[in-house]
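Of the protein chains in this complex, all but one are displayed in their positions.
Going by the order they are written in, the chains are A and B; count residues from 1 in each one.
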Amino acid sequence: MELGVCYYPEHWPQERWAVDAQMMRDAGLSQVRIGEFAWSRIEPESGKVAWDWLDQAVETLHAAGLKVIMGTPTATPPKWLVDHMPDMVALDRNGKARGFGSRRHYCFSHKGYKAEAARITRAVAERYGDHPAITAWQTDNEYGCHDTVQSFSPAARDAFRKWLEARYKTVEALNAAWGNVFWSMEYRSFEEIELPNLTVTEANPAHWLAFRRFSSDQVMAFNRAQVDILRELSPGRAITHNAMGFYTGYDHFDLGEDLDVLGWDSYPLGFLEMFRFSDEEKTSFARCSHPDIAAFHHDLYRGCAKDGRWSVLEQQPGPVNWARHNPAPLAGMVKLWTLEAAAHGAELVSYFRWRQFTHAQEQMHAGLLRPDGEPAPALGEARQAADMLEELGDIGAPVKHVAIVFDYAAEWMTQIQPQGEGLSALWAAFDCYSAMRRLGLNVDFVKPGVSLTGYALVILPCNPIVTLELAEALEHSQAQIIIGPRTGSRDADFAFPPELAPGALTELCGLTVALSESLRPGLENEGDGWAIARWLDHAEAGHAAEAELVAKDGTLASFRHGRVRTLATWPQGAVLETLVARAARDAGLPYEQLNGHKRRRTTSRYVFDFDCPATQFTVSPV
Amino acid sequence: MELGVCYYPEHWPQERWAVDAQMMRDAGLSQVRIGEFAWSRIEPESGKVAWDWLDQAVETLHAAGLKVIMGTPTATPPKWLVDHMPDMVALDRNGKARGFGSRRHYCFSHKGYKAEAARITRAVAERYGDHPAITAWQTDNEYGCHDTVQSFSPAARDAFRKWLEARYKTVEALNAAWGNVFWSMEYRSFEEIELPNLTVTEANPAHWLAFRRFSSDQVMAFNRAQVDILRELSPGRAITHNAMGFYTGYDHFDLGEDLDVLGWDSYPLGFLEMFRFSDEEKTSFARCSHPDIAAFHHDLYRGCAKDGRWSVLEQQPGPVNWARHNPAPLAGMVKLWTLEAAAHGAELVSYFRWRQFTHAQEQMHAGLLRPDGEPAPALGEARQAADMLEELGDIGAPVKHVAIVFDYAAEWMTQIQPQGEGLSALWAAFDCYSAMRRLGLNVDFVKPGVSLTGYALVILPCNPIVTLELAEALEHSQAQIIIGPRTGSRDADFAFPPELAPGALTELCGLTVALSESLRPGLENEGDGWAIARWLDHAEAGHAAEAELVAKDGTLASFRHGRVRTLATWPQGAVLETLVARAARDAGLPYEQLNGHKRRRTTSRYVFDFDCPATQFTVSPV
Partner (left out) sequence: MELGVCYYPEHWPQERWAVDAQMMRDAGLSQVRIGEFAWSRIEPESGKVAWDWLDQAVETLHAAGLKVIMGTPTATPPKWLVDHMPDMVALDRNGKARGFGSRRHYCFSHKGYKAEAARITRAVAERYGDHPAITAWQTDNEYGCHDTVQSFSPAARDAFRKWLEARYKTVEALNAAWGNVFWSMEYRSFEEIELPNLTVTEANPAHWLAFRRFSSDQVMAFNRAQVDILRELSPGRAITHNAMGFYTGYDHFDLGEDLDVLGWDSYPLGFLEMFRFSDEEKTSFARCSHPDIAAFHHDLYRGCAKDGRWSVLEQQPGPVNWARHNPAPLAGMVKLWTLEAAAHGAELVSYFRWRQFTHAQEQMHAGLLRPDGEPAPALGEARQAADMLEELGDIGAPVKHVAIVFDYAAEWMTQIQPQGEGLSALWAAFDCYSAMRRLGLNVDFVKPGVSLTGYALVILPCNPIVTLELAEALEHSQAQIIIGPRTGSRDADFAFPPELAPGALTELCGLTVALSESLRPGLENEGDGWAIARWLDHAEAGHAAEAELVAKDGTLASFRHGRVRTLATWPQGAVLETLVARAARDAGLPYEQLNGHKRRRTTSRYVFDFDCPATQFTVSPV
């Protein structure tokens, strides 16, 4: 694994660049990501390009022996371009234009902007495509950041209609698939279909699901247009993009298919503060983060990457500026996070950013250098990490233990129709992941429908859509299987399957879900050290499965049918821990209940043991 | 009382219809409500009607001996109609259009849509008006659902101006009645008056009150247009509409005047979760509901109905889909709810819905059948309820104990000007109702101004407007009277009466309110086992009334003047319980402090005793 850094030469005097390059080398960095927000400097006016400064920057980095990851600048179109086509911006869910003045002010469906994005991509690729310093390209930056995947613009509406026609062929098929007879929502042509926002009460969930799929596909098309140009003009270079944390606005398996390396941006402290952890967790982990946050994404995005190639394109080096509260990492955490990424198989950890900028939106975001150019604490930790990585050499291949089948559409569906407040497929997956990790096991995320051979234990946390391919993969595997709630409860268009849940898994699970309840927090059925909470599926009597976990009042919390366990309640807390420990035991996995906040990662060569709050880790040969 | 069910033949294959009809009969059901969302199937394109399927459905039900309640489909105009007149939709309080894609996408003031609604009503009534299966008509569906009574459209503005001119005759009269000299809000003509939304800070409360009255009147006009057509084309059939729970968007006394039977939709678990009950109540009653929720509406809508004829047009049979959390009722609750409606005098309890639909917005809403057509738990409970009802025979007439004077304008006024956060006339009425019910007494709701003879105890929970008719009705009654805060504090246009509160009741109450405070939760004056909380009226010294309840610090919580008690604090908790028990005693009522969550309903023939959490009830002859 190499180390790198995100660098903005356009922010600093040219005479400083060589100093910076040398300092990067001294810190053990070998890669530098540049250019992704520089459109207004590359093309200050329409058609007037200014390559000199960027040529010079690339040369300076090259001269210092640094490899360059060049970004296409399409996340920040300049004002002159927006003024030229004001309708290029996205409209939010309320129909309001999301204008110029920050970033990501474009609609993925706007044809004019798509042409401009292709034009500037081609220009940059023509200029640097065969430069020896350039070893990789990043397309755009953080697709979907600031909730920008969905646009409710006329351009999006028109494209959505075309997308629907391609999917359903006839409007009668769409009406039938969506059940539009309900509430007289039937359409006579695709031209009658609007976007699902601005309705009096909620739109048809099938309508929303189609729009979520469409919106994801629009991102893919936008990205693919750049990938095609870069492949043509800069052959042999890796193409990457930086995904985000706990973000499901588009299907990352699809993105992974189109890239060589899937990158992501790791801000463990910011994510802890901003996402759904308890106040107690947010406080006690404030300076070290929850021990599963970074690893969850490492494993998820490794699973989404075409050939398992992934990297951290932005790594938090100190306080960030965008969370509700922004503490500094404990001394040693940056080093620990770097080694943790290595343990999970990253190709690169690139710190964001080199030097804290003195101006604008992110001026309170730490870098490896302070705003005055002096070293910040993380610089030394990067150097230490580089040394350790060199010592370790080849990390080895990951050992396969557990697979979690993750489906982006599952999360879209639980967002569209949670049925119980806050019940989410993404967080069900996170909780299953965390439960396995507390047993010291390796976890992979796999796309629904691919082979599951090699895994001793497979979990479907909450997967409403179960395709025949997925059902077959489960049947053909030898694994112990855990099936979470809502799994198999819907077809591809959000309708109930004729046989009810778990649909295509009915035989495998040996039961039928007759009725589902969602339960308010506090409404629980106590078991033996665990409780049914938040959700309860009632299985039809007389089926093949046997009751496994039974609450004190006789309510059934889980069922077992051969090697398949079905969880009738939400996968969380002690009921989940109980079930996964039994399944791990039955799977013959080398699990161990780890103490406290310790975590383990096992490769073919090493066992890594991490203790985040103690900022400690050990690496032992297998 | 009969049992019925809501049925959507258009959702299911025609070959299933006869099966369904027979199963309904087997379950003891005799009435079927159909058609209210079927516009797109009745008229798939403008002017092209398709009666065949509906003819067939009606014939099938008729052949099975079922009576049909036919709905007019005006709650769900099809897309082609909205495209034809895009400005037919309502605008929300922010001026945003509330478009197609769910239901109730129309403005009550839009002339074009009103004509279309009359046209389709006439078409359906012409087709089925004299069909022997049709025994009743339902107009539209749940007026006001999804907050749709108020529309801030140009159509509404124009109609509002005409409505104001009809009420006030001259703009000078309006300016004087509203006190528009304040903040230079005076108008020179009715054409200058806007809707009360989108102001810099709150609009004149008189402006809002007029708009609330206007909005209610627009619903009445819309409904009356359908009623007139139905009376003309389908004579002898009952006309009904389904009101909602804890909903005050229009005046239900006015609606009751125009109907033969006032129906309502009873979702006891959903209402518990979504309305202002404590977390403790929401959890402990999650699967049985608060014991007063259904009964409150039974009694309220019986009071609103012209001749006391009322029904439950939709009855929750299992989990719903629209609450924050959606648990299942305890086994036995559906039967209990059915008998409770009978005890309060319903003509019909109609379960919503026959079969859980596999698609669209309400796919998680339970029915008497599961989505796969198999029986759900409630089907058997309906059958048991039908048997019990047959056993009981005539329920007998309700016994009169207590009357609560309820005024829809009172709730509008406390919403417009709560003065203390959350202080609401509706919830004051609910709390008074609940306090009386815990004493085992029957409660009727009466319209302000009608005779109060026959009641031993009368409560005005919070009635800002006291007309001379109401004052006279109180004077002429022999009842013990309880007067709540804010009563008599305003005239019909939201101004103080010259003599201050309680206005027309000054002599009756024997006091004048000199000053009113609202108190934050926690700011209380303790009494003997009770406390002054949330509100405190200071009565002028030297008047006729005597202090009754006095807090430890000397603050006066209530006054007594002959048979009239005036409550100086908000009607809630122990202070309310203390006062109503004294009044019930003085009234000579057969009250009894019931244990726990038990409730009692007494008719001329039976005493019904309910214990919801235990899903038990007993019926004893008087």
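Methods note: contacts are C-beta pairs under 8 Å (C-beta built on N, C-alpha and C of every residue); 3 or more make two chains touch, one makes a residue touch a chain.
All values reported here derive from a predicted model rather than from experimental measurement.
K.L.:
Taking the entire complex into account, which one of B:Val49, B:Ala97, B:Ala118 or B:Met185 touches the absent chain?
P.N.:
Final answer for the missing-chain contact: B:Met185.
K.L.:
Have a look at A:Val5, A:Ala21, A:Ala38 or A:Ala155 and name the one touching the chain we're not showing.
P.N.:
Residue touching the chain left out of view: A:Ala38.
K.L.:
Considering the whole complex, which of A:Arg104, A:His207 or A:Arg383 touches the chain not shown?
P.N.:
Selected residue, touching the omitted chain: A:Arg104.
K.L.:
What residues on subunit B make contact with the chain left out of this view?
P.N.:
94-95, 178-188, 192, 194, 196, 198-207, 417, 419-421, 494-496, 498-500, 514-520, 522-523, 538
K.L.:
Touching residues of subunit A against the unshown chain: what are they?
P.N.:
These residues of subunit A touch the chain that is not shown: 8, 10-11, 37-41, 44-45, 73, 76-80, 83, 90, 96-105, 145-146, 148, 273, 279, 282-283, 286, 318-319, 321, 324-328, 357-364, 366, 370-372, 374, 376-377.
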